[in-house]
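Excluded from the complex is one protein chain; the other protein chains are retained at their positions.
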Amino acid sequence: MPLVDIVALLALLEFFVFAGLVGRARGKYGVNAPSVTGHEMFERAYRVQMNTLELLMLFLPSLYIAAGYWPAGYVAACGAVYVVGRIVYQQAYMSDPARRGPGFLLSIGPCLILLIAGLVGAALAVSRGTA
Amino acid sequence: MPLVDIVALLALLEFFVFAGLVGRARGKYGVNAPSVTGHEMFERAYRVQMNTLELLMLFLPSLYIAAGYWPAGYVAACGAVYVVGRIVYQQAYMSDPARRGPGFLLSIGPCLILLIAGLVGAALAVSRGTA
Partner (left out) sequence: MPLVDIVALLALLEFFVFAGLVGRARGKYGVNAPSVTGHEMFERAYRVQMNTLELLMLFLPSLYIAAGYWPAGYVAACGAVYVVGRIVYQQAYMSDPARRGPGFLLSIGPCLILLIAGLVGAALAVSRGTA
């Protein structure tokens, strides 16, 4: 499933960039390791990274489980919405945390759709006796 | 392996609920993003979510690697103990963090069993020359 793999790797690359922005914010705002507090802008970058880490834990397994039951094209398209939604989230969070809602929904939504698609697909497979 | 998939997705759904409880605690106890401190009950909900994130990182890969070497039914049953153990952990942590031990053991235990089962299975496969 190379299309699904490409979407998964783009989501990881995006996470890597968010983590890099946290590293840069450490220097820029003088927040030395191991501290993760001390400047609002650093904390925003850090929360974007942590929230993306949390969502990736939902996203990646759900993506691959769903891809085991449904056409790869649809699953990859749903995953692509997640990748774009995270960019919207990151941009909004950095400018104003209170405006992070739409980007959050645009990235958590695909995670939930993939999770439920996986559950339905697996439940159908069990009920058909292919377990 | 639909049974293993269902257990994995239930573990993810559980994590999603724990994350939702953190969001609710933000509003209830007035802890505004990006802060993750400021009220004991918010911090408990947040620690439950973070600890579950840490365990999922052990649990999901170990579950699927073990399922590659051992019968899916046993692997799924072991995974189901993890899912229940996390509920016990969450309930105990929210009422009193000092009592989080049993639920923690009930969820880390299955992770370690799956991890070791995977290691033994893979080592046997290598030694049989099927690498």
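Order of writing sets the chain letters: A and B. Residues in each chain are counted from 1.
Assume contacts are C-beta pairs under 8 Å (C-beta built on N, C-alpha and C of every residue); 3 or more make two chains touch, one makes a residue touch a chain.
On a predicted model such as this, the values are computed, not experimentally measured, just so you know.
Considering the full assembly, A:L60 is the residue among A:L21, A:A45, A:L60 or A:V83 that touches the omitted chain. Annotation: of B:L13, B:A33 or B:L119, B:L119 touches the absent chain (contact as defined above). For chain A, the residues touching the absent chain in the complete assembly are 2-3, 5-6, 8-9, 12-13, 15-16, 19, 32-36, 49, 53, 56-57, 60, 72. Remark: the residues of chain B touching the chain excluded from display are 40, 43-44, 46-47, 53-54, 57-58, 61-62, 65, 68, 93, 97-98, 100, 111-112, 115, 118-119, 121-123, 125-126, 130-131.
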